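Questions regarding the structure given below will be posed in turn.
Removed from the display is one protein chain of the complex; every other protein chain stays in position.
The letters A and B name the chains in turn, as written, and every chain counts its residues from 1.
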Amino acid sequence: MFYRENGQFKTSYVADQQIFPVWQDRVAIVFLLGVAFIAVPLLAPEYLFRAILIPFLILSLAALGLNILVGYCGQISLGTGGLMAVGAYGAYNLLVRIDGFPLILALVMGGVFAAVIGVLFGIPSLRIRGLYLAVATLAAQFFCDWAFLRITWLTNNSSSGSVNVAGLNVAGWSVDTPAERYLFCLVFVSFFALISKNLVRGHIGREWMAIRDMDVAAAVIGIRPVYAKLSAFGVSSFIIGVAGSLWGFVYLGSWEPAAFNIDRSFQLLFMVIIGGLGSVMGSFFGAAFIVVLPIVLDQVTVALGFDTALASHLTLMIFGSLIVFFLIVEPHGLARLWTLGKEKMRLWPFPH
Amino acid sequence: MDAGQGEDAPLAIPALIKSCLFARTILLLKLMMETKLKESLRTFTMAVALAGAALATGLSTGVAAAADAREQFFPVLTYRTGAYAPNGVPFANGYVDYLKYVNTKGGINGVKVTYEECETGYATDKGVECYERLKGKNATVFQPLSTGITFALTEKVANDKIPLITAGYGRSESADGMVFKWNFPLTGTYWDAADVLIQHLGKKEGGLDKLAGKKIALVYHDSPFGKEPIPLLQERSKLNGFELVLLPVAPPGVEQKSTWLQVRQSRPDYVLLWGWGIMNSTAIKEAVATGYPREKMFGVWWAGAEPDVKDVGEAAKGYNALALQHGAEPDSKIVKDILKDVHGKGQGTGPAEEVGQVLYMRGLSAAMLAVEGVKRAQERYGKGKAMSGEQVRWGYENLALDQKKLDSLGFAGVMRPISTSCADHRGAGWARVHTWSGKKWEFSSGWYESNESIIKPMVRAAADKYAAEKKIERRLPQDCQT
Partner (left out) sequence: MGFFLETLIGGLMSGILYSLVALGFVLIYKASGVFNFAQGAMVLFAALSMARLSEWIPRWLGFESLLLANLLAFAGAMIVMVVVAWLIEKLVLRRLVNQEGVTLLMATLGITYFLEGFGQLAFGSDIYKIDVGMPKDPIFLFDQVFQGGILVNQEDLVATVIAAGLVAGLAMFFQYTTTGRALRAVADDHQAAQSIGIPLDRIWVIVWAVAGFVALVAGVIWGSKLGVQFSLSLIALKALPVVILGGLTSVPGAIIGGLLIGVGEKLSEVFIGPMLGGGIEIWFAYVLALLFLLIRPQGLFGEKIIDRV
């Protein structure tokens, strides 16, 4: 009754092809952005920013990047942590070696470095597929782990292998307080979300999806697999690299290579699977789930009186069971539950 | 409550409850899976409700707890799970037991001690999350027991005005209090450890000059923790003329076969072990498997505790490690007091057999230093009142624990006098060497003090480099009075 496309006629192609054709959707998005940009910075307590919102934003950006590769192009990658590390260390090197290098450019260049490395490690995908590719990308992950520990030039010859960044500032405006950092990340995330949505709706996105569904058939009808796969790796690695540099600069402040290890790669893959493969919104759902759930579980189990070790084990167990549960109940992830809900809303109050 | 780790983990009631919960969860899952779509929508709304609960939790945790004027809150960052748990658990038990002991003695001049544990699993991001969650509760001091988390928190504590004690670990340059206002590597850093080891090896050889031409291998955990001693060892190798062979081991250190084959090939005169967690026992087992004599192995003070040698037993006999002032001290007064006042009343955090073991004593000493800093702060800012982070920081900067005071606390024979100052946040640089006899740790050397003439310039240079990178100024002497 309230949410339907009835009566909303479009009179131009541009209007017909917009991301949110239903005006109720547009209102909802504007409201969401309003809350995110205005209400949250004013109202939320500091803990929420530092421990939940900022990691959520940055990890959802990384999940978005990974979703493009895994969800839209169908190439499983377990090297995400390594690519985040490339982004973070790349940005760090530029900032530390070139005086006065602008922060945003450094973060973006971190993404560019990650894109280059990502394309390099994506070359095997032209020959290997499926699970074999997943294991091959682990080579990238472990190599990056090792490189940042061993090649001291990359960590500015720090004896401990750990690096730290001085205060962040963008053209004089210093990004200090948690609310400012949150807004900084939010700008990046909104920008990349918009770009990715348009990319996957466009012709390159359709090429990716064709490769995902049946790459031999796609090659037969004239889609160049080299171009499609490598561009997927490139775009995805770029976004992941930017997310990695944000993670190091904005969230951690000081990091060592272990911050981007294989656990991070698995965490991101979980986000993408649980959130929904092949869905921009799904990346956000998945990130929210994976960031918030362990914290909630920890709080609940400790509040129930279990000691921290027990709480930690229960968290692991519940986490694992929930992953299996979601895969059984809704293999297409939370995003699918969301779209189902919207479809039900279109018909409401009628059952069918 | 026993975390299920001790030898006599009772399987009875807790396990029944656990298995009942588990069975019920399985049944619930089964029920949910039978009816797919409708239930999945309901699950989705549940998930949304959960998210709402999460936000509510976040909002409520963020609000600073109304500070009870008569309570001092100590956050306890621990790891009782994961690859480093065998060493993390006794430390945590020692720390918490001491806090409970302080309460049985009436608190800190009447101020009650409260604490909360937070599981970090030795992971930096979880450590940061624990820090963010607990700092809002008027946290007194943080002791992360992880060099990685220390690096991350060093950035944050200056803004949040909460001191960070890294007793026996962390950044070696943080001993320079004029740059690192909020870091306190009390009782020693890794440069002190490496220096003492070289002095001991020199003594064994009959003089530091006899080390020239010898080969010393460093088998280290490939992380900031393991790499910390390298600058000092390289400096010493230039000074004393020995050859340093660096052998990194990928964390967590379960695969060391090729490392020890390399040790066998290069035939070093001594092997220094810089490991933590499972890496230590694996190293000793691999040394047994390749026939490297354990008498020539010397571990850092984090590689010399019971969990590392217990299951190797007799084969580890002769393995040496540094003792950070104390070793295993089952006969000390403080151990007897704790067994009586804490464990005797059923309040013990871990099993009673653990009390007096090396890492337990480490946790005990770390907690003692934390509490003594608060006491010192109270001397200036008001006895019997709860102290803020800034006030406690002054306390740590002006610690003056002489032997008489330590003895009255029950630490006779466990710790030596320690006194910090504005410029020196380390306070003491003493260590000994102890050796595993096959059944227990026994001291095998006298006291060594680390060589300030070598370490001080290195600390100064590294601290200056940090200050230049972070664009912060050295503190002025006037600042020391605040």
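The rule is short, and it goes like this: a contact is a pair of C-beta atoms (placed from the backbone, for glycine too) under 8 Å apart; a residue touches a chain by one contact, two chains touch by 3 or more.
Given the structure is predicted, the values throughout are model-derived calculations rather than measurements.
From the options A:95, A:114, A:136 or A:288, the residue with contact to the unseen chain in the full assembly is A:136.
Among the residues B:212, B:289, B:400 or B:461, only B:289 touches the chain that is left out of the figure. Among A:76, A:175, A:258 or A:335, only A:76 touches the chain left out of the display. Within chain B, the residues in touch with the undisplayed chain are 3-7, 9, 11, 15, 18, 22, 26, 29-30, 33, 80-83, 85-86, 89, 222, 246-250, 252-255, 257-259, 261-262, 264-265, 277-278, 281-282, 285, 288-291, 307, 310-311, 315. Summarising the interface, chain A meets the missing chain with residues 70, 76, 124, 127-132, 134-136, 138-139, 142-143, 145-146, 149-150, 214, 216-217, 220, 262, 266, 269-270, 273, 277, 309-310, 312-324, 327-328, 331.
Definition applied: only the chains that are shown with their structure count from here on.
One inter-chain figure worth recording: chain A and chain B are separated by 34 Å, centre to centre, where each centre is the mean of the chain's CA atoms. The touching residues of chain A, when paired with chain B in their complex, are 44-48, 50-52, 55, 96, 146, 149-150, 159-162, 164, 166-167, 251-256, 258-259, 263, 288-289, 292-293, 295-296, 298-299, 307-313, 316, 321, 325, 328-330, 334, 337-338, 340-341, 344.
In the complex of the two chains, the chain B residues touching chain A come out as 1, 3-5, 25, 29, 32-33, 36-37, 39-41, 43-44, 47, 50-51, 53-55, 57-59, 61-63, 78, 80-81, 85, 89, 117-119, 121, 123-125, 128-129, 132-133, 136, 147-148, 151-152, 154-156, 171, 222-224, 227-228, 230-231, 248, 250-251, 462, 469-471.
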